[in-house]
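Removed from the display is one protein chain of the complex; every other protein chain stays in position.
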Amino acid sequence: MTALLRIEDVHVSFAAAGWLKALTSGSPRRIEAVAGVSLDIATAETFAVVGESGSGKTTLARAINGLVPVSAGSIAFDGRQLTGLSEAAMGAVRRQMSMIFQDPVGSLSPRLTVRAILAEPFHVHKMAGRDLESRIERLLGLVGLTADFAERYPHQLSGGQARRVGVARAITLEPKLVIADEPTAGLDVSVQGEVLNLLNELQARLGIAILIITHNLNVVRHVADRMAIMYLGRIVEEGPTETIFAAPRHPYTLALLSANPEPDPDAVIDRIELQGEVPSLLQRPAGCEFHTRCPWAAGRCRSEAPAVADLGGGRRFTCHFPRQG
Amino acid sequence: MSDRISDIAPAAQQRRSALIDGFWRVVRQPMGSLGLALVLVVIFGALFADVLSAYNPIKLAVRERFLPAGFEHLLGTDQLGRDLFSRVLHGARIALWVALVATSIGLAGGLVLGMAAGYGPRWLDSLLILFLDALRSFPTVMLALALVTLVGASLGAVVLVVVLATLPSYARVVRAQTMSLKDAEFVLSARSVGAPVSRILIKHILPNIIGPLLILVSMDIPVVITIEAGMSFLGLGVRPPTPSWGSILNDGFAFIRESPWPAIAGGLPIIVATLGFTFLGETLRDEFDPKLRREP
Partner (left out) sequence: MKHDSSSPVLEIRDLTVEFRTSRGGLKALRHVNLDVPRGEIMGIVGESGCGKSTLISAILGLLATNGAVTSGEIRFDGEDIVTMSAERLRALRGDRLSVVFQDPMTALNPVLTIGTQMTAIQYRTGRSGAEKERRAVDMLARVNIPDPASRLAQYPHQFSGGMRQRICIAMALIAEPDLLIADEPTTALDATLEVQVINLLKELQAEFGCSILFISHHLGVVAELCDRVAVMYAGEVVERGDVRDIFHHASHPYAMKLLQCDPGRIGTATRRLPTIPGDLPDLVDLPQGCIFRGRCDRAIARCVAEPPPEHRVGKAHWAACHVAEEAGP
């Protein structure tokens, strides 16, 4: 089965120091925000990429959507090579692939009404017909907003409402893939469920694949079929969601899971406290990049980068001494 | 995300026109009311110059020279017997015309160059900055002298000088604003929808930078009026007998021993217009500049 989205060994790097500074201080010229990521997403599947700040997950999402250039590797979407496409050529691709951004209100153009925001994809792709108005109304209805919301401006919307408008905009042209960057960020717990339920419903109804970028493991469990965990621009563990929650292997995955305990004062929490902070991308640790914080790091971890262990069925991790979860 | 209670948008929306709301916010401030009143006086005078004054501003009547202000001639007459009030009113037309046309061209030019510099590739930005900085480093008077030598003294020359003097600062502001919005999430959203650069600039970036820019422009109008008056004063602007406040002031200066009224007639409208636009501009900025967020 050919995957809808196939990412192979993608690298995204940014300029860090100029040549003079690099010469004098030894800092690297470029930093790699994404350092060799490969994954596949199938049609109508929900895939979650989990990571904290500095993991490169948002950069990866933007690279897939063509908003930042890829420095190496390939991205194939619906059989078509995306890397190296010009912005104009990406235009056609963007009919099939849309993105929901992190800031619910900030991702909506402040001076446009909701109607104008939802009409934009139609105008851009020259699909605005006479039934534009009814199509906008239908979109609003699909995301649970009444027709009068079309008149409002972004600053007149609550976080949850703005988020829904973002979702509506993402599905206007019935794409095959929706990339949702932190869809629950900035939303209250009582409202997060609304967005996630909506995404699930739309997937069932329209058959869209969803790539969710998030740091919230609790959310992932309820929406994703498969997931990958990123650290310093690389995937450290991936596989079916339930399997990872039941039996995580990589120490970082275990730490993340223990950082989100069940809210129960009597629960005995086997908290794994990681030492230190995420290393700077300018000074990537040698060997296994997680060894500086890993509670179980041994000699080998400091010098030798672990190979990818493939257990089959999409279950992979990179660790010399994986835990028995 | 804001969770201050005072920031949450209420469920029931009040639909008031932003324009009317803005009007009341300006008028609420005493400085704003005064500024608006003075500006309206100037505009009114310019629009109805022919109706308001009985006299032809350029018709000579040498026997009535240097008459003091009185019932017949509200501001007296100048050295050639022309009614000063009438000349002042017609001068208002020129002042406003320059203000309007020159700042519009400056604004348009500033927008185009600024957005190109801000959103385009870095080499274009460097090139434009070089050009704009070069332009900005010319003192206005020198610029005026140089241009007038090339194109001759005229209203057109005045407009050109004003445009070249103001364009760089508008372009810089536009460039800075564009650069800050370039990576804003709503711009990235528009790109991810497939919007081409032109659409992004016009529909997304422009409406969000025009506000502070208009305030800047309104605060520049007094400067523009002064440039026009100054150039005419120096003989580099409009040619006689066209009445410009600056040239009236110039003549008044020359003949101050014979009668103070030409000088007063030239200076007074400049003061009134400058004060009016300054007050109005400052009030607009205090009320509407998003950087000066205040509690109601």
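Labels for the chains are A and B, by order of writing; each one numbers its residues from 1.
Rule of thumb we're sticking to: a contact is a pair of C-beta atoms (placed from the backbone, for glycine too) under 8 Å apart; a residue touches a chain by one contact, two chains touch by 3 or more.
Nothing here was measured: the structure is a model prediction, and the numbers come from that model.
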Considering the complete complex, of A:Ala116, A:Ala259 or A:Ala309, the missing chain is touched by A:Ala259
Considering the complete complex, of A:Arg94, A:Arg152 or A:His215, the missing chain is touched by A:His215
Touching the unshown chain, chain A contributes residues 52-53, 158-159, 188-194, 196-197, 200, 215-219, 221-223, 241-242, 255-256, 258-267, 269, 271-274, 277-278
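Methods note: only the chains that are shown with their structure count from here on.
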Rounded to the nearest Å, the gap between Cα centres of chain A and chain B is 49
Given the complex, residues on chain A that touch chain B span 62, 65, 67, 87-88, 90-92, 94-95, 98-99, 101-112, 120-121, 124-125, 152, 155-159, 166, 169, 186-187
The chain B residues in contact with chain A across the complex are 1, 8-9, 13, 184-186, 188-197, 199, 203-204, 207-208
